[in-house]
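Note that one protein chain of the assembly has been removed; the remaining protein chains are unaltered in position.
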Amino acid sequence: MTGTYDPARSAILLVDPYNDFLAENGKIWPAVRHVALEVGLLDHMRAVVAAGRESGLRIFFVPHRRWREGDYEDWDHPNPTQQRIRESHSFALGTKGGEFHPDFQPMDGDVIIQEHWAQSGFANTDLDMRLKQHGITHVIVIGLLANTCIESTSRFAMELGYHVTLVRDATAAFKPEMMHAAHELNGPTFAHSITTTDALLKTLRNTS
Amino acid sequence: MTGTYDPARSAILLVDPYNDFLAENGKIWPAVRHVALEVGLLDHMRAVVAAGRESGLRIFFVPHRRWREGDYEDWDHPNPTQQRIRESHSFALGTKGGEFHPDFQPMDGDVIIQEHWAQSGFANTDLDMRLKQHGITHVIVIGLLANTCIESTSRFAMELGYHVTLVRDATAAFKPEMMHAAHELNGPTFAHSITTTDALLKTLRNTS
Amino acid sequence: MTGTYDPARSAILLVDPYNDFLAENGKIWPAVRHVALEVGLLDHMRAVVAAGRESGLRIFFVPHRRWREGDYEDWDHPNPTQQRIRESHSFALGTKGGEFHPDFQPMDGDVIIQEHWAQSGFANTDLDMRLKQHGITHVIVIGLLANTCIESTSRFAMELGYHVTLVRDATAAFKPEMMHAAHELNGPTFAHSITTTDALLKTLRNTS
Partner (left out) sequence: MTGTYDPARSAILLVDPYNDFLAENGKIWPAVRHVALEVGLLDHMRAVVAAGRESGLRIFFVPHRRWREGDYEDWDHPNPTQQRIRESHSFALGTKGGEFHPDFQPMDGDVIIQEHWAQSGFANTDLDMRLKQHGITHVIVIGLLANTCIESTSRFAMELGYHVTLVRDATAAFKPEMMHAAHELNGPTFAHSITTTDALLKTLRNTS
C-alpha cells in the first residue's frame, strides 16, 4: 500500500446526496441548514468527491429508499423515522427531492448501491458484495446524517470488517450536539480515523 | 397479541453482563460507576430480568468476546476499542472479569449467543437465527454500554426487522452525555420504544 | 397455529417468474422446457399462488437482477452464470423477457423484493427484513431454477432460521438429474418439507 488510502482498496461512500437534504428547497434542508452552513457541508462533500476521483478512489452512491406510494403502510412496526417519512414523503421517487443533488451526479465507473430502508447502507442492500467485487477494504463515509445514516453505515462497516474513516465537516445533522455525539462520543469507539476534509485531501494527494 | 410484549414473540437481550463491567473490582466498573450508580443500573437490570422471567419472556445472553491470548494481534485494522482490549484484556477468558455477574447467571431455558467481536450482538453471531427459532420479533435490550454495544445491537435489530425497546435506566455509559446521546439524540431515530424500568414493569405485568 | 401454514406466519416466495424463463419465446425457456412440461410447471405455479392467495398467505416476488448495460463489466470475479448473463442479457430491463409472466403479476398486498444478483433471494436484498415486518417464519419457495435460485434461496432461508418448504412440481431445471439433486439429494438435508402441489393444496385448504 502506497499510503493510507490505496486506491485499489479504498472507496468513498456517498450517503443520501439527495436534493431533499442538500438543495435550498429540499424538504429536510431547513432542518440541516444550520449545521450544514456552519461546517461548510456542500463545499466539503464536493471537495472529497473530487479529490477521491483524482486519486482513483471509486465512488459508491449509497441512497436511501425513495418513497413510493404504499411504503411502510402494511409493516408491523416501521421505525420512528420511517413513520415520519410515511407522512412527509421525503426522497419521493419521481420528485426533485428524490434526485441526487446536481453536484453529486454519478459518473462512469461509479457504483450505485440498492436503496436502504432505514439507516445503514449495508442493511438489506448489495453494498458489501459490491465493495468486495472491487477489492475495497477501506471506506470513507460522507453525506447525511452524521448520527443516523452515516453512523449506522459506519458501525455496520466496522462490524463487517472494513476500515472506516469519518470526515467531520463533510456531514451534517439536525443539531450541533448530534455532531458532537457522532464525532466525539460514538465515532471514537468504532471508527478507525476521524478527520477533516482538509487533512483528508492532503493524505489523498500523497496517495496518488 | 395480548399486550405490548407478547411472551411468544418478545425477548430480553442481556448484553455483556460481565463482572468487568458490573462488579466492584471489575476492570471497567470504575469507568461506568458514576452513571451506573446514578441510574440504579444493577437494581434495574435485576428487575427487568426478573419481570421478564415472570412474564414468560425468554432471556438471551449476548456476550462480548472474552479476550484470549492472541486476539486482534494479526488483524489488519482492529477498531479503537479492540486495540484497547488488546492491552487491557477486558473480559479475559478464565478470569473473574470474564464471567457473568453472580446476579445474571443463565437459567434453564435461557439462550446464550455466540460472543460478538465488537459492538453489535447481531454481527458475526447466531443471534438473529436463534431469535427466529423462538419466534421472537420484539426485543428489549439492556446491559452495557448504552452508546456502544446496546446502541449497535439495537441499530442492527431495527435494520434486521425487529421491534426495539430501550430502557433508559437499565443501561449505563462512561459519561452522562453518552446516555443523553443514546436516549435523546440517537435512540428516537431507530428505537420503537424508549422507556424506564418502572414503566416496563407495569407493561409486563399487564402482559402476563 | 391452526395448521401447518398459519397465514399469519407463512408466505410464498415466488422466485424469478420472468418471461425469459416461462414464456414460449423466453430466452431460457428452451433450456427449461423439457422439465417444465414434464412436471406441469406453469399449472402448478399458478395453482400454488392461487391457493396461497385464497388461504391468506402473502406472496413475495423474489426477482433476479434485470440485466442493465454495464452489469458485471468492472467486477473482479463475476460467477459463471453472471458471465453468461453478461453475454446473453437474460432478464434485460425494458424487454419482455425482463417482465413478470402475465399469469404472475403482483397484486395488492404482494411484496416485491429487491433484485438479487446471483442465486439467493436473501443475499444482498431486503427479503429477510421484509419477511420480518410481516411476521413470517415459514416460507414456501417456488419458481426457478430448482438447483440454483430455489436451492440457494432455500439454503439461506434455513440458515437464517426460517422453516422451508419445497414443492417438487412447482419448479424446474435444465435437466431431470438437477431436479433429482435438488429434491432427493440436497433438499432433504436442509428443507423442512418437500411436497407436491397437490399435497400442498390440501394442506392449505385445511389451513384456511
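Order as written gives the chain letters A, B and C; numbering starts at 1 within each chain.
By definition in this document, contacts are C-beta pairs under 8 Å (C-beta built on N, C-alpha and C of every residue); 3 or more make two chains touch, one makes a residue touch a chain.
What you are looking at is a predicted structure, and each value in this text was computed from that prediction instead of being measured.
Residue C:177 is the one among C:38, C:54, C:74 or C:177 that touches the chain not shown.
Contact with the chain that does not appear here is found for just one residue of C:55, C:90, C:133 or C:147, C:147.
Interface residues of chain C facing the missing partner chain: 76-77, 79-81, 117-120, 123-124, 137, 147-148, 151-152, 155-156, 158-160, 163-164, 175, 177-178, 180-181, 185-186, 188-192. One chain is missing from the display, and on chain A it is touched by residues 128-133, 135, 137, 159-162. On the side of chain B, the interface with the absent chain consists of residues 74-78, 109, 114-115, 117, 123-126, 128-129, 133-135, using the contact rule stated above.
By our rule, only the chains that are shown with their structure count from here on.
Averaging C-alpha coordinates per chain places the centre of chain A 28 Å away from that of chain B. Here the spacing of chain A and chain C, counted between their Cα centres, is 33 Å. Within chain B, residues 137, 159-160 each touch two or more of the remaining chains.
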